[in-house]
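The complex is shown incomplete by one protein chain, all other protein chains being positioned as in the whole.
Lettered A and B in written order, each chain numbered from 1.
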């Protein structure tokens, strides 16, 4: 028994909310009287912009599959907390996902082995001692307790009632690269690199691999280079990033700052 | 044996101090030759403003009771490190607290089952290999070693000598809500929500529950609403927060920025 629970939120780290979510996990585990070691908690990230559901979805889709089978992923970016959006637990491809049904898990919709439950079993809701269930903090009172039980081996059907893929909320439109719209910038990282959603393994990705120019923000960018150090100091370049998609960088400084790159910008193919 | 040690500090995360505190825990545990799994370390928060003892006390009082019995809470906001303020370990309501006696643990003073010791047993002080005991980093050399031993089951009396509640330092004055001073803003969170200390369960809290206006920073605020999404976009509202006290928010943006809210501001009842 070496299970992992991961946490991805927009809580930041200054407020008590992240600590309370972890307390909710540990409190459930302390009720098991057996000798099993408790699951491990791993922080995926807590610095998403408040309410950035799309960013959380991109992050989780990229990172979740890198964890082993049996991992329980708790993702809480939940601007609609307390409204009618369902609270969900999902089993897909050997892992568990616990999150609001606001599109955060939309990327799972195409999985064949998908099981969805709505976390409406009050036996698995839990407020801290002395407090009523909150309407504004389901991460602590609904998502964490469900995740705690799943990580200890509870079956999905036990923590909620059967839902359906539509409960996941809006699914992202499938990406169909064209030369006019190879892809979109989906993340700017700390180093100022721009990550796009154009897969290396797509038809157009394979075409570009031999060497091609792209255009973004009115600027022409050549590639692919094999490593950052292969780029020049003054010219931005593109390369196949560690997530399997096209990225744009500048050696030793921020391409995003230099070129004015930001999430949502489109990259285009440029004829040589 | 599934013990937890929590850490709450004003160390930030860029400097080596937090890592050194964790090393001090692990180093003590490595000296136990038995096969028990080591306790788990959970970060409560490290981004308190330097020296913000009151903020740390509020944070710890809110979060500590959400952890199970046996948890060891280490809290280090210690601007008087190296002066005569005592270093303490406390047992209260089934949990342990390790912190300076500067008021950080003042909220425990009213607990009936309180046991306090001063961490003056040099056998439980420990500097890293090759260094003398520091006068400026008791988190690493005094608090962490004591916590490490408590988490492995050492009795409180072993790590120090008997102290008294006065060692805790200043206790917060009990909150007595009046219509003119329902409470005070005690925290502004990442979302710009203002958390106050007016309990939902107080007499005045119960009075307000049916619907009432309050005034803060010269602005009238209505409530309670049941969830963020129930509020309007332009008007701030109040609601019962997840900590059981009155909070003030604005849908989708920062009420604190819009209304100029900050810690210490008083909320008043307004006649309808």
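The rule is short, and it goes like this: a residue touches a chain if its C-beta (ideal position, glycine included) is under 8 Å from a C-beta of that chain, and two chains touch if they have at least 3 such contacts.
The structure presented is a predicted model; accordingly, all values stated were derived computationally and were not measured.
In the complete assembly, the contact with the undisplayed chain comes from A:37, out of A:37, A:129, A:153 or A:260. Of the listed positions B:62, B:91, B:140 or B:200, the one in contact with the omitted chain in the full complex is B:140. Contact between chain B and the absent chain runs through residues 10-20, 22-24, 26-27, 29-30, 37-38, 41, 50-51, 79-83, 128-132, 134-137, 140-141.
Listed for chain A, the residues touching the missing chain in the whole complex are 2, 4, 6, 13, 37, 40, 42-48, 59, 62-63, 65-71, 187, 189-191, 226-230, 239, 241-244, 252.
Throughout what follows, only the chains that are shown with their structure count from here on.
Superposing the C-alpha atoms of chain A onto chain B requires a rotation of 120 degrees, rounded to the nearest 5.
With each centre defined as the average position of its C-alpha atoms, the distance from chain A to chain B rounds to 30 Å.
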